[in-house]
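Here the complex is missing a single protein chain, while all its other protein chains stay put.
Coming up: chain A.
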Amino acid sequence: MKFNISEREGRVRPDGMAKVTGDLKYLTDLTFPNMLHGKILRSSYPHANIVSIKTERAEQLPGVAVVITHKDVPGMNRFGIIFPDQPVFCEDKVRYMGDAIAAVAAESEAIAYEALALIEVVYEELPVIDDPKKALAKDAPKLHPSGNILHRATFKNGDVSKAFDDCFTVVEETYELPRQMHAYLETEGGVIVPKEDGSITVYAGTQHGFKDRFQLARILAKPEHEIRIISSPMGGSFGGKDELNIQPYGAILALVTGRPVKVHHTRKESVWAGLKRHPMRITMKTGASKTGKIVAHEVRIIADTGAYATLGPAVLDFAVEHASGPYIIPNIDIEGLSVFTNNGVSGEFRGFGGNQITFALEGQINRLAEALGIDPIELRRKNIRKATDKGPLGQRIAPSNGALEVLESINALCMKQKEKQKQEPCSKWKRKGTGMALAMHGGGLGFGRLDSAGGRLALNHEGKIEIAFGFEECGQGLLAVIENIVIKEIGCSQNDLKIVIGDTALVPVSGSSTASRGTSIVWQSVQRMKEPFTQKICKRVSQLLSIPENELILGENGLWRVNGKHPCMTYKQLAQEMKDGSPLVVYTNFHFPTTPDAVIGGHYLYTFGGVKVEVEVDLLTGKVKVTDLDHVIAAGPVISPNGYRGQIEGGGVMSLGYTLMEEAKMEGGRYVTENFDTYLIPGIADIPFHTNVQAIEALYKDDSHGPRGVGEIGTIAITPAIVNAIHDAIGHWVQHLPVSSEEILEAIEVRRMLEWT
């Protein structure tokens, strides 16, 4: 387990000690005096009309404070980050098993559950649309007034049909990707605390506190300033807590009862109601010339977005954008449909549509290489983008040579692996194989989307250098990123610093803690703020001590005179001096770097990743085990080595699960799996002990955008790389995930790979 960069100065992440001692209070750990417990009644059917809802018996149960339904929603009875189409409480119709009908606040959780059982709902069942194919049928019932297509996204360039005619080889394949569960260890939850003046504080995890505030204001018919969102820390999110979950229910219950209300999903409730990764069916037809120049690429994507929109449209746009990845293909025709069904809601999930589309794309490249008899790395080399080429939607992007650099590093690792494999004896019942794949991933929300960024830097009254961002700590290590950047750029020490995040009452607007944007924004914000802040502070001290400004620098514990042996004024002293004066504070506000070309959703800053993987296929059981794993990542300078490596390793294993183990299977609109006994995520015995992460830190010359976020890039290339390695081991191409042992066994039998067959 190697990494080419080691932790600097032995610094540990700011939230570390509280996490390893169990002292950290997650928002679901909080209790308040006089607190009630809230529980939500979800639908009994995936698709039905609601004939009647009777709550009287539940209300009469001793210990029940209140039962609420759609009639109790003060404002708009809908939520959804972009398209608010999901009812807080259903009025007359349910569209999936996670739909909420009513909620209860009671003196204990047990009483709340007892009350839920007493709510009488009469349904009239409707035909269940449990597959996008059914939803797209001409006679399909409409799940929403506008029909069953949430979003259609296309991109065309050149003339595909003419180009296919001229191709030497064309490969066509359909890839099927499963519904994946985020499986954050902390399920959705928190406490909502009302105040006498009518305002509320919402202690509940989310990836964008201000967006929750905006949505809750609409639902509660309250001005935003009466809603405070405390959204950090979280026990994992991975996109899954980006949308509202328990907040509206807790908030209405708290406002109606005037008491704090805690709502915390059980795992089963989380599975039923929560977002998942979009299942997709992707058909790709890709053609190349005899020399291996890829000239035509036709892509059709059908995404099962479930019952409601959330960010389904943006996920599809992202998949369409990344359908040609880091390759330059002159003739392209891509069309994607995001389709409503009565399945669980699909939405935001680390990788954001990139995982599905890259699995298909890299599968195509490897199949083409095989068909052409060209080494897959050489085929990639022939078609890979150059540093200054345009982006995949024809938009201008920040130049980067990352794609080729990653490819060459992966090539070197593959050569080494082959040498190693030659020396290893071959087992009779096991076959080894090596695979590789590349990925390209856009950061930020993309062109045409509100992507505000910003931060605040101040010397506070306690004499701390206080840096504030409207971000959340989901576990990704944002606090360590902030600390490392500020210490390096400002010159202060760890002890001088106070970091403020995750509280709408205290932080500036920074945008969402999503889309691999956090690290970029922190770095760019500090670049913008450090000069004015340093100047301001030096000017003040210069006036106080009559030392020329240019002889003062910020350092550990205070301001130092150049060549001084100790600070000439500590930050504490300075804070004392300015107690009555105007505070030393600077702000920055900017838009996340965006392409100048008006291509909706098109990105500007991209990162690149590559994976080389070794698998062992058990010929007797059909099980596939990843035995060796190398990541190469080009995302600019590494800010926080443990965090960087952790994101790549952790993201890789999350997708190892996606490839080999995980499927949140639904039948007839109902989850077949509801907890970790049947939904298996990788455990420590499922992962390779030999994992390396190699960071390519150099940016293209004159790049001024700094380090990029790495929250997603490590999750993408691993899936096609594993499938490539399986093919290397047994000669079979998998096109349906997760890889099934039955399929592998059948492939082994067909090829007569066992001695007795």
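We adopt the following convention: a contact is a pair of C-beta atoms (placed from the backbone, for glycine too) under 8 Å apart; a residue touches a chain by one contact, two chains touch by 3 or more; residues count from 1.
Definition applied: contacts and distances are computed from a predicted model.
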**Request:** Among "FeS cluster assembly protein SufB", "Carbohydrate ABC transporter substrate-binding protein, CUT1 family", "Imidazole glycerol phosphate synthase subunit HisH" or "Xanthine dehydrogenase subunit E", find the name that the UniProt record gives to the complex chain excluded from display.
**Result:** "Xanthine dehydrogenase subunit E"
**Item:** Option from A:Tyr113, A:Tyr700 or A:Trp733 whose C-beta touches the chain left out
**Value:** A:Tyr113
**Request:** Taking the full complex into account, find the residue in A:Lys93, A:Arg218 or A:Arg267 that is in contact with the omitted chain.
**Result:** A:Arg267
**Prompt:** What is the set of chain A residues that contact the non-displayed chain in the whole complex?
**Reply:** 1, 7, 10, 12-13, 15-26, 29, 39, 41-42, 44, 97, 109-110, 113-114, 116-117, 182-187, 233-236, 238, 266-269, 272, 474-477, 642-643, 645-646, 649-654, 656, 675-677, 681-685, 687, 689, 691
